[in-house]
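Removed: one protein chain of the complex. Kept in place: all other protein chains.
== chain A ==
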């Protein structure tokens, strides 16, 4: 294979990510010696001599490059170092965690495939239509929300299944469902959206006319649909690694995700390095397997790029649905904003909904409605800032498609939660860190969209005409290229706002984002879990709000595909003219 710009940036980004993991102890800028001393012997005074001894012991006095070299050297020998907190080898803990997580992900993948099959079957049977809408809804529900709700309903209220631990198959059911249902929704949606267009192709008509059985046609249609979607399946599998962190935390499953999160919170950086590296490898391995499967399925058709799918037909809900969702959310938030989210009233702890507290109160007697409203304001504010940042990055990189593609590959292989863990470990948990983490991985789809539009505009004859009249590159860029690209990409970014808010909430839920007493939605859900049997409303309010947000993300997102082409009337008639701007 010839080295390409994309391949180069891909390798470079991978090296940067791995180096960032290796340099975590140095990047975090805090003195790890104190963490280690506290963890090892709580009663020892943090004197200068004691801290120096720990530093020497850990090899921290050598500086960043030596540290990186040491870590990389150990890595090659299969030595991941020693945990700062427990003093034990990291590798065995990582392997043990990985075994548990792989088991969980395997079952979750089975759940996902079964669910996807159930969602796709009606489309195949009816031969048209789509179950895509419902599937999209399932795909948008974040794992941490589903896990919490499943835990409440099946574990706590109904008492059917154990809520925590990892002893037997009964422990696996709820985590696998929480992890597998969103993934299954995503797979099901991708296939169900792509199928109707394929079933309208001429060969299907021909086969039907020739009396080929429905089973055979369905199998052929699936075989036609699946290969181009395999890379997206790979991304869904990568998403499982991120979802595993949340699900394992909720159900106290001793997997690699929970190990990573615990290590990040206790500043146990060697353990964190080991587990993040394992998660990263898992993500990259899944991506590689997906690419391999695609090559096997397609064969030579891949080289000729001749097997493109007809454009998918996502089911678009009536415009009133997203509008209603938006109005309900906005009104609740507006009402909550008028109230005080920090007023503690110990006399009214965990009060049921009433006239004074329409959504009840939490464990400190704070008004849930007020906290919901103020939480939304801060989440939406942060999400808007993240959106703007990823829009700018996406637009800038849209002009450098080679570089953007390589970087996007790596960004796609990193679920937000894992980036959040890394950023939190380096900079400490906080709203800013969470925002940076989400921004780091939310730009690739925008950059891809921008790159497609830039390519389209640059190939058009009217840009050539601009150069012919003597326009400067600056005039062409500001009057023609940017206006054609910026508006559709900005609209796309706006529609991604709810999804970005959900990613921020999931980081808040895991304690990697906003810190108490800030009223952030994910944090609200996390705080209320402890009292859920006495005050279900405190958990229900943020859960319902998050579900509404997820629904808004789905119903709004189907509107992105409008106005993809610059003009409906213009058909490419002439040859494409190479133009450099």
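Quick note on the criterion: a residue touches a chain if its C-beta (ideal position, glycine included) is under 8 Å from a C-beta of that chain, and two chains touch if they have at least 3 such contacts; residues count from 1.
Keep this in mind: contacts and distances are computed from a predicted model.
Asker: Given the choices "FAD/FMN-containing dehydrogenase", "ABC transporter domain-containing protein", "Thiolase C-terminal domain-containing protein" or "ATP-binding cassette domain-containing protein", state the protein name listed in UniProt for the chain not shown.
Answerer: From the choices "FAD/FMN-containing dehydrogenase", "ABC transporter domain-containing protein", "Thiolase C-terminal domain-containing protein" or "ATP-binding cassette domain-containing protein", the unshown chain carries the UniProt name "ABC transporter domain-containing protein".
Asker: For a quick check of understanding: of A:157, A:319 or A:462, which residue touches the chain that isn't displayed?
Answerer: Here the residue in touch with the unshown chain is A:462.
Asker: Return the single residue from A:484, A:506, A:528 or A:555 that touches the missing chain.
Answerer: A:484
Asker: Could you please point out the chain A residues that touch the chain left off the display?
Answerer: Per the touch rule, chain A residues meeting the hidden chain are 460-462, 464-472, 475, 479-480, 483-484, 566-575, 577-579.
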